[in-house]
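Yeah, one chain of the complex is gone here, protein chain that is, but the others are all in their spots.
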Amino acid sequence: MAHYAETTLRVRYAETDQMGVVYYGNFFVWFEIGRVEMLRQLGVRYRDMEKDDDCHIVVAEARCSYKRPARYDDPLRIRTRVAEARSRLLRFTYEVLHEETGELLATGETVHVICGAHGRPKALPPKYRKLFSDTHPAPAGHTR
Amino acid sequence: MAHYAETTLRVRYAETDQMGVVYYGNFFVWFEIGRVEMLRQLGVRYRDMEKDDDCHIVVAEARCSYKRPARYDDPLRIRTRVAEARSRLLRFTYEVLHEETGELLATGETVHVICGAHGRPKALPPKYRKLFSDTHPAPAGHTR
Amino acid sequence: MAHYAETTLRVRYAETDQMGVVYYGNFFVWFEIGRVEMLRQLGVRYRDMEKDDDCHIVVAEARCSYKRPARYDDPLRIRTRVAEARSRLLRFTYEVLHEETGELLATGETVHVICGAHGRPKALPPKYRKLFSDTHPAPAGHTR
Partner (left out) sequence: MAHYAETTLRVRYAETDQMGVVYYGNFFVWFEIGRVEMLRQLGVRYRDMEKDDDCHIVVAEARCSYKRPARYDDPLRIRTRVAEARSRLLRFTYEVLHEETGELLATGETVHVICGAHGRPKALPPKYRKLFSDTHPAPAGHTR
């Protein structure tokens, strides 16, 4: 398993604002697309995770650093990493790159807790935990 | 009961696009706000209608005619009418006006069917039907 | 040139609402994606059309008929046709199909006028008009 998942998308007109660049809130929509694609490449369809296992990946923290503007029709590459995977917490990091120039447009991070449909926190079922644990290096000095 | 309900809102930066005006799809968000306020003025909270009576007002048709652009920070008035209320169908019409100049920016219409949570069409419970029937004139030649 | 252009996309989580299906206003975002892809297949990048030729395709009318709900993660196919192309008016029609089942989820239409950056209507430059005229059949009884 690669240490990251990638997905590409093209900036939509609806995502721009009157400054002529992408509205800042939309980067978080792209992060979500990156997360879902990361899961898909791990063999998990998030829609099944919600439906079949009542596991909702609820956002607890989100942040983004904007380096360069994204513009209408730009082809983008979203690179997603699992930075941390514990039984009750997941942390993803993101890079948004211009697909053609390779320029880094933004970096970001989201932290999540696992919840049932009614919002009660729960532990990630072992089958999922195992998948995630393979995607990121063990912390230095930590024996597993 | 007035023949229409009104609500006001201010254009958000997020609603503009790079043409410097509001993105056309956002007018449908405002129509939905107009609908909900129409219901509220009839004494119905749509969230309760969904939760307590399993009545979802599902959109079957939507259209909008754009007359003049809406711009960032414009104060707008959404005027909503119940144009038709049958047991299984509701039709609303909308006007989007500039609050200060009174200019008509757009008109629109949505047609809805009533559905349960799982998408199965159902009749609108009589308590709601009665409310709606008072909001619009009877068709000509129709005795109630 | 085919009589229509097609593009595919996957439903984003952000596009759903609490009814568990795609919010109705988002279909208009997909129509816009369909339009842009239609232009791209005609050899036109809409961003250049705005920048280089000061031609903005402004929406005058938009409508959508919703047949079946679109759900999170559904793979969709947007099929776009140029239904009418006159010097000052463009009309597109759309079909939204489920990519795997082929089911028709929605149909729609948008009518546009051509404007300069400051919103003044103008005629579509001949080089664009020619492209569009090849994409749709001449009206019956009309000799070209």
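Letters A, B and C name the chains as they come in the text, with residue numbers starting at 1 for each one.
As a working rule, a contact is a pair of C-beta atoms (placed from the backbone, for glycine too) under 8 Å apart; a residue touches a chain by one contact, two chains touch by 3 or more.
Just so you know, these numbers come straight off a predicted model, no measurement behind them.
In the complete complex, the hidden chain is touched by one of B:Asp17, B:Glu32 or B:Glu109, namely B:Glu32.
The missing chain lies against chain A, touching residues 19, 21, 24-26, 28-29, 32, 50, 56, 58-66, 69, 119. Counting the whole complex, the residues of chain B in touch with the unshown chain are 12-14, 29, 32-33, 36, 45-47, 71-73.
Contact residues of chain C toward the unshown chain are 13-14, 16-21, 23, 25, 72.
In the analysis below, only the chains that are shown with their structure count from here on.
Taking the mean Cα position of each chain as its centre, A sits at the greatest distance from chain C. Centrality by Cα centroid goes to chain C.
Homomeric contact chain B/chain C: same residue numbering on both sides for over half of the interface positions. Separating the centre of chain A from that of chain B, both taken as means of CA atoms, is a distance of 35 Å. Averaging Cα coordinates per chain places chain B and chain C 25 Å apart.
Each of residues 13-14, 72 in chain A touches at least two other chains.
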